[in-house]
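Only a part of the assembly is drawn; its chains keep their places, and the rest are absent.
Every chain is named by a letter (A, B and C) in the order it is written, and numbering of its residues begins at 1.
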Amino acid sequence: EGEKYILVSHAPDSDSWWNTIKNGIALAGEQMNVEVEYRNPPTGDLADMARIIDQAAASGPHGIITTLADPDILEGPIKAAVDSGIDVIIMNTGTPEKAREVGALMYVGQPEYDAGLAAGQRAKADGIGSFLCVNHYIVQPSSQERCQGFADGLGVELGEQMIDAGQDPAEIKNRVLAYLSANPDTDAVLTLGPTSADPTILALQENGMAGDIYFGTFDLGGEIVKGIKDGTIQWGIDQQPFLQAYLPVVVMTNYHRYGVLPGNNINSGPGFVTADGLTKIEEFAGEYR
Amino acid sequence: MSETVQSTAGGDERIKEISPLRRALIRPELGGMVGTVAVFTFFLLFAFDSGMFNSQGIMNWSIVSAQFMIIAVGACLLMIAGEFDLSVGSMIGFAGMMIAIFSVTLSWPVWMAILVTFALCVTIGALNGYIVVRTGLPSFIVTLAFLFILRGFTIYLPQTIERKTIIGGIKDVAEGDWLASIFGGKVFQGLFVWLGDNGLIETFSRGSREGQPVVDGIPMLLIWAIGLIIFGHVLLTKTKFGNWIFAAGGDAEAARNSGVPVNRVKVLMFMFTAFCATVFATCQVMEFGSAGADRGLLKEFEAIIAVVIGGALLTGGYGSVLGAALGALIFGVVQQGLFFAGVESSLFRVFLGVILLGAVILNTYIRRIITGER
Amino acid sequence: MTEDTKFHHGDAQAKKPIIRMVDIQKHFGSVIALAGVSFDLCSGECHCLLGDNGAGKSTFIKTMSGVHKPTAGEIFFEDRPMHFEDPRDAISAGIATVHQHLAMIPLMSVSRNFFMGNEPTRKVGGISFFDKKLADEITMEEMRKMGINLRGPDQAVGTLSGGERQTVAIARAVHFGAKILILDEPTSALGVRQTSNVLATIDKVRSQGVGVVFISHNVRHALAVGDRFTVLNRGKTLGTARRGEITPEELQDLMAGGQELAQLEGSLGGTV
């Protein structure tokens, strides 16, 4: 009872997608009756994140749940935490192999490159040959892996097809408009989350391409769900962040209380969300979905 | 060290000649005007057929520029009054979030949410100003503190109240609200339909809106930008208060001794800057239908950059609203133009830095000629 | 300090003073700048305020012009007690001040400086606008009267010489129909020609019925235009003398706070 778990993410304060994660651990904490905390580097600087893992370890929790955004940086602190007797579960970014390497119990998440690749293959099957990747967070390596994977899935060069969109919605919208009007024969648009998807939907509505151009996105959110429903967006890749936060807490609590542990890693995604069966998703989008 | 001309009746043998053309040209906006011409020439040459100059393209960079203009007007007047505000970006995020919380979470009518938010943000601007004039601290530090404080609340509040950091659904509640449409609507839609029908502007050739004109109206954002520029320009150059703004920024002590209510002027300008930031936020929230905790990041710098490109003096007492508007235009056109021209987008920052440096050196040169300052 | 026989303390005046300041004190944190100074001024007279560096002259006239609020003491303006909240109040009561460190803004044009804080307005459609044309005309006119030819009303003050700036400041004060004109060391940075211009202006203004407070370190300048002389020392008055009742040497002695002057007097002919 009252075990303490700390979740450390690599996202800057303002990244809204991570909110589902916060809600996920909060709910798990409540249900399992354990203490949970969420921490992140305020500016998204991974080097700061390493310090936070050190700090988390120093505060002596029972377990740490963390992303593995850059193994080079995070390996050291995570290994030190593991060695000092703290159990670690890797979530979200990273791969099962890396998770094993750093001594984590397991990995829960969606390997970003693979997700991108799967999406690319799906798009290729739908006859897509060129695309625009709207990257709103270009300095984050996993964002690039998604675009790269998608390009590889299509079998094309990524090249200039990924734009640095910035984070201001009006700028994202207008950059998308500018790109599409300069490259009118683009087949598809790929966005990396609500921050870039919401303005992109508006952009497409404005230039009349909504519903016409092939549109896929990572991660769900209120507007994205609506877009899927009305046919603007073909599919959303759901990595189910809720599970990424919820499951590790549950797994660890049970491990600490009863010594039980699943034998495998858990892939919370990629799941393709399409217009079928959206009701639950709609209700909880942005909160638990 | 500051005397120049020995004015006796007639000419002065100790002044060399300055040509009248040169004298006519030297004005605060000159740098901005030269920059605007240069930028347009450049893109007309290198991105003409990229769609940058068709009706849709024009609307595209106009909107981006208009955004910059709205915050640049506030920043410009404040800078001329001798202060600046680093909390503009955080204020944008904060204002948007407040509107969302009031209207969606608390289900207030949207007009009330907007009005209360305006009141709140302008009060925070006044607080900023009050601290600056009372303690005499540099506004850099005071507003830097508010940059952090406001951003902190913008993340913390929705997180605690709504369990998410993006609050959407504002479009639905704003439907038919009279005040919302002043920020989020479009005007002259009829005109554009007519233009499209008569083939004067392009129409959509595919998709759901086939046959409709590609540009279907002027967004209120543009109207606000133009309105604020006119207001700022008139205020600054045509009124008594405008004189006080220059005086407060030129030498606060001297102005105070001459009977200019310097503290009042500065506080009012902080409030006006906050007002502009809130206009920006409201337009954005009404257009996009959601408020996010990450809105407005780095906007404070962009506002300052536009103002400085437009010829204002960072230390106050000199500048023009028209210049700032041109600065914002340059900024917007370059940013969008690089996309049209297909330049690797991460190089945008490099261009921005280089343009900033170039503009500011040109402006300094012009200012020195005007004021005889050395 | 011993009391000089020619010095009177608060003696009854023939004319009624327009401003009377009684026992003014001013403290800045731990510094006592004024420890109780009384002073009065009639219209049409030039009252010189003299004293050593740091005696409190500038501080005193700043309480008179509303820049500082006195810590204690009372101000009677035309016999009514007055409390100036800020310089605006003093200005609108008719007290114009040319401060020691000029109240001009170098980056602004002459006409904008001239009317700073007192802009003429013109109503257009119910809104009042700054009447730039009128301002420009008046400025050019007033400056011409003072003997200064501007290139144009838009010329920046930063391009004027020190003497010219001083003149703008005085012209401005006179133009706005001040009842009291306060000049804080207006001649200290000026050449002889400019100095005699300023002194002549004081004379002219006085004869128009304005009361002038004139601060100087130069005994001869004070004696040239002053009707009465009040000497401050270390925040207190040493007393007030009338023109003709005191010799330059005596006055100078008082201005130095009664302390010994360095041995050079001979060549200076008595006064510095």
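By definition in this document, contacts are C-beta pairs under 8 Å (C-beta built on N, C-alpha and C of every residue); 3 or more make two chains touch, one makes a residue touch a chain.
None of these values were measured; they are calculated from a predicted model.
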Labelled copy-number formula for the complete complex in this structure file
A x1, B x2, C x2
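Heads up, the rule we're going with is that only the chains that are shown with their structure count from here on.
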By Cα centroids, which chain is closest to the centre of the whole protein?
B
Need the most distant chain from chain A, centre defined as the mean of C-alpha atoms.
C
Whole-Å distance, C-alpha centre of chain B to that of chain C, is 44
List the centre-to-centre spacing of chain A and chain C in whole Å, with centres computed as mean CA coordinates.
72
The positions of chain C in contact with two or more other chains are none
What are the residue numbers in chain B that touch two or more other chains?
none
Considering only the defined contacts, which chain C positions touch chain B in the complex?
65, 67, 86-88, 90-92, 97, 99, 101-108, 112, 115-119, 121, 128-130, 132, 148-151, 156, 158-164
As the complex stands, chain B meets chain A at residues 47, 50-52, 54, 56-57, 60-61, 63-64, 67, 93, 151, 154-155, 159, 163-166, 168-169, 204, 206-210, 212, 214, 284, 287-290, 292-297, 299, 335-336, 339-342, 344-346, 348
For the complex, give me every residue of chain A touching chain B.
12-16, 18-20, 22-23, 26, 138, 160, 163-165, 167-171, 173-175, 177-179, 181-184, 194-195, 198-199, 202, 207-213, 221-223, 286-287
